[in-house]
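Note that one protein chain is taken out, while the other chains of the complex remain in position.
Let's turn to subunit A:
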Amino acid sequence: MIDMRLKLSYSGFALDVDLQVPGRGVTALYGHSGSGKTTCLRCIAGLERAQQGFIQVNDEVWQDSEKKIFVPPHKRALGYVFQEASLFAHLSVLANLEFGIKRIPKQQRRVDMGHATELLGIGHLLERHPQNLSGGERQRVGIARALLTSPKLLLMDEPLAALDSQRKNEILPYLQRLHDELDIPVLYVSHSQDEVARLADHIVLLSDGKALASGPIGETLARLDLPLALGDDAGVVIEGHVSAYDAHYQLLTLQLPDTDLGIRVAHAPMPLGQALRCKVQARDVSLSLRSVEQSSILNRLPVTVISEIGADNAAHVLIRLNAAGTPLLSRITRYSRDQLGVHPGQQLWAQIKAVAVLA
């Protein structure tokens, strides 16, 4: 469990959060710029000092302003990945990687050099100097360098924000491997819903220095009472598992948790039973009164209407649906809503046009 209560203000900005997030897995701190997510992360690292603060990471207290405890950053067992990789320009890649590992006692070293370089695919770069690396390579070295201190908490401040989309896609698989292979809790600051949907298990939504919501990714993204739902890329994350594969049409069936409902997705073969995460965007879900058989849309699920809100433009509404326990969002026009007479409790068919497989 990571427990943080932070109060801090400077001209024009105030941070006031009281959060408990899981001590394992990836927790996203999500919000627009200026929402206080980076400040939060810097306070946890001790790079900034909250005037009133309490920070406890699993069994270690890092700050307790009431008891006048403030552990300086270099004594906190954390790893920090900055937005720009910030490698030391006077050191080679190898010396950068060794910088942290040299400074922790041998018995605390749980991540070894071979594992870290293999995990991030940087084994061939060790002799090089930071200025001769691409942006993506630099960031991978930065991540490996942080991991090599065997942190009890890994803090990542928009590690992909400074990269173009090609480099992002080059790094994302490595981040997913970290998530799957290492048992280090991660706090991941991001303003990209896509990254959050791919990587996070838990999400904290920050706005104007306050936490609007904190919860598991699946249900939190589907909440209509949060500004999350309003964005153009709003949608839900579904975690299911592979239940069938049609080799002829190259379609994979993702079975929704605790149901016999499935969604078919165009995808390369995957072993049956494998856990799979995918994102269904609200704008890709349409509604109809009957199951329309003659349609190019593959996925039709029986759903119940839970609630609705106005979207960010006057012509659209967002409908929250329940597909046998799995939440879905649908973005339709106000006109269609009135044509179908959509109301809470109504049974409808959701047609899902596209599904993005995330992991």
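The rule is short, and it goes like this: a contact is a pair of C-beta atoms (placed from the backbone, for glycine too) under 8 Å apart; a residue touches a chain by one contact, two chains touch by 3 or more; residues count from 1.
We take it that contacts and distances are computed from a predicted model.
> UniProt names the one chain left off this complex as which of "Thioredoxin reductase", "Molybdenum transport system permease", "Heme chaperone HemW" or "NAD(P)-dependent nickel-iron dehydrogenase catalytic subunit"?
Checked against "Thioredoxin reductase", "Molybdenum transport system permease", "Heme chaperone HemW" or "NAD(P)-dependent nickel-iron dehydrogenase catalytic subunit": the hidden chain maps to "Molybdenum transport system permease".
> Which residue from A:145, A:202 or A:223 sits in contact with the chain not drawn here?
Considering all chains, including the one not shown, the answer is A:145.
> Where the complex has a chain not shown, which of A:30, A:54 or A:80 is the residue touching it?
A:80
> Can you tell me which of A:10, A:88, A:249 or A:335 touches the chain that was removed from the display?
Here the residue in touch with the unshown chain is A:88.
> In the whole complex, what residues of subunit A lie against the chain that is missing from view?
45-47, 72-75, 78-80, 82, 84, 86, 88-90, 99-100, 103-104, 145-146, 149
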